[in-house]
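Every protein chain but one is kept in place in this view of the complex.
And then chain A:
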């Protein structure tokens, strides 16, 4: 029956009943300077709506990871205002979860215990049977049936990232920040995980910010692609990806898909 878990009920938000077009992340003239002189981000104006899938793309040093960390509350803007869920960012929040290029799994914990980590931390170790069942469900959702009690060292890189994804989902966050999560994987594994990420997003209905420097990946996944350019990090353009969902890998043969890819390549021009 209920084979796939209801990972989260999208919260009604501060203003209950607001339509899905509500801005969940609003960046107004956000800038970030490291030290005295290193301008990582300059004048970022962007709006992300609930349930949107946004890819951030650009060459190294364009500040895309910095922007993600601002939204995560791991660092703060030096100018401008960044509102998340209707409030100015003031540090990490339970509604926001993050995943990295490295799986960042704990080698001494089993896959199951790694996925349980967000709940273990939030509940100070007092987890319930329902929590444990949900972790198992999430592991099945990301396709790790049969590996629930393996250890990270026994898994391939792609499977380790699946564990990291299940752990991210188990935070219960409604905004998921993914920093080049599949960047270290081979092309085939990456494509398969891209398709599965879209399936999982349909399932959990989260808002996703996805950093990558692969243009095809960015277009394939996203509703909107934020194209960023470096020195200083700026948001050069927002490209709407008007392609239907659900998407399968064949979409990459589609004309519109390829037009979007080349459009982005043109914007980035010589910067890559």
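As a convention for this text, a residue touches a chain if its C-beta (ideal position, glycine included) is under 8 Å from a C-beta of that chain, and two chains touch if they have at least 3 such contacts; residues count from 1.
Keep this in mind: contacts and distances are computed from a predicted model.
**Student:** Name the chain not shown, per its UniProt record: "Phenolic acid decarboxylase", "Fe-S oxidoreductase", "ABC transporter permease" or "aminomethyltransferase"?
**Tutor:** The chain we cannot see is, by its UniProt record, "ABC transporter permease".
**Student:** Determine which one of A:23, A:122 or A:236 touches the chain that has been left out.
**Tutor:** With A:23, A:122 or A:236 as choices, the missing chain is touched by A:122.
**Student:** Using the document's definition of touch, tell me which of A:40, A:98 or A:193 contacts the absent chain.
**Tutor:** A:98
**Student:** Which residue, A:27, A:110 or A:216, contacts the hidden chain when the whole complex is considered?
**Tutor:** In the complete complex, the chain left out is touched by residue A:110.
**Student:** In terms of residues, what is the contact footprint of the unshown chain on chain A?
**Tutor:** Contact residues on chain A toward the absent chain are 69, 72-74, 91-94, 96-98, 100-102, 104, 106-108, 110, 112, 117-118, 120-122, 132-133, 136-137, 140, 148-151, 153-154, 171.
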